[in-house]
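Only one protein chain is missing; all other protein chains are in place.
Take a look at chain A:
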Amino acid sequence: MRDLRVVRGGREVLHGITCDVPRGSVVGLLGPSGCGKTTLMRALVGVQIVKGGTVTVLGEPAGSPGLRRRVGYATQTPAVYADLTVAENLRYFGAVLGAPRTDVDRVIDEVGLGTSRDQVTATLSGGQLSRANLAVALLGTPEVLVLDEPTVGLDPVLRQELWELFRGLAEQGRTLVVSSHVMDEAGRTDRLLLMREGRILADGTPDGLRSRTGTSDLEQAFLHLIAEKAGSPT
């Protein structure tokens, strides 16, 4: 990602973002609501009109036809058909992706939705719905997964399970970009991008950020970085 600038609603929301994401790692995108996380992710999957800069994914410009099977994307607000069952949704998106039929059961299992498999998604709880949404992104074998707040509203056990799933995917060589506004999830990533007001505030490993700021808590580290930024003339 090189000098990415995005204007939404007449206002520049990303002010020249430059960063790299190494393959086979889990990268956390953290920052408060409205800091540009979703816009950044939309640019990564190639559905965002960008003002300037370049975004390259797996060696191709973001959104190229060649990437559409290789990049999985889960939006923050669940994008599934409310009037279809979980399995019907997955069958359809699977067919569009050309994924094997057995994928439907695999991803239902991965997100732990076995009991609501044949439930119409409109009747799912918020947490179940966001898992159904995540399941769509896991269909096929995407090399890059862009997940916008996948663990919002989930109970701690389930969150733990999903993070283990993300870890397992990264160990298979997949690359994950996961956004969150919950700081305690940040510690589970290989690399953290802290964002605020359309800029990247810090980029490093969770441990690196802790030691750099001299705090044990990432929330404190974030506050420390904001104060540091405000204090410096740049």
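Here, a residue touches a chain if its C-beta (ideal position, glycine included) is under 8 Å from a C-beta of that chain, and two chains touch if they have at least 3 such contacts; residues count from 1.
Keep in mind that, in the parts below, contacts and distances are computed from a predicted model.
J.: Of the options "Probable glycine dehydrogenase (decarboxylating) subunit 1", "Citrate lyase acyl carrier protein", "Transport permease protein" or "Heme exporter protein B", which is the UniProt protein name for the chain that has been left out of view?
T.: Record says "Transport permease protein".
J.: Among A:19, A:58 or A:84, which one touches the chain that has been omitted from the display?
T.: The single option touching the absent chain is A:84.
J.: By the contact definition given up top, give the residues of chain A that touch the hidden chain.
T.: 7-9, 45-49, 63, 65, 68-69, 71, 73, 75, 77-84, 88, 92-93, 95-98, 120, 136
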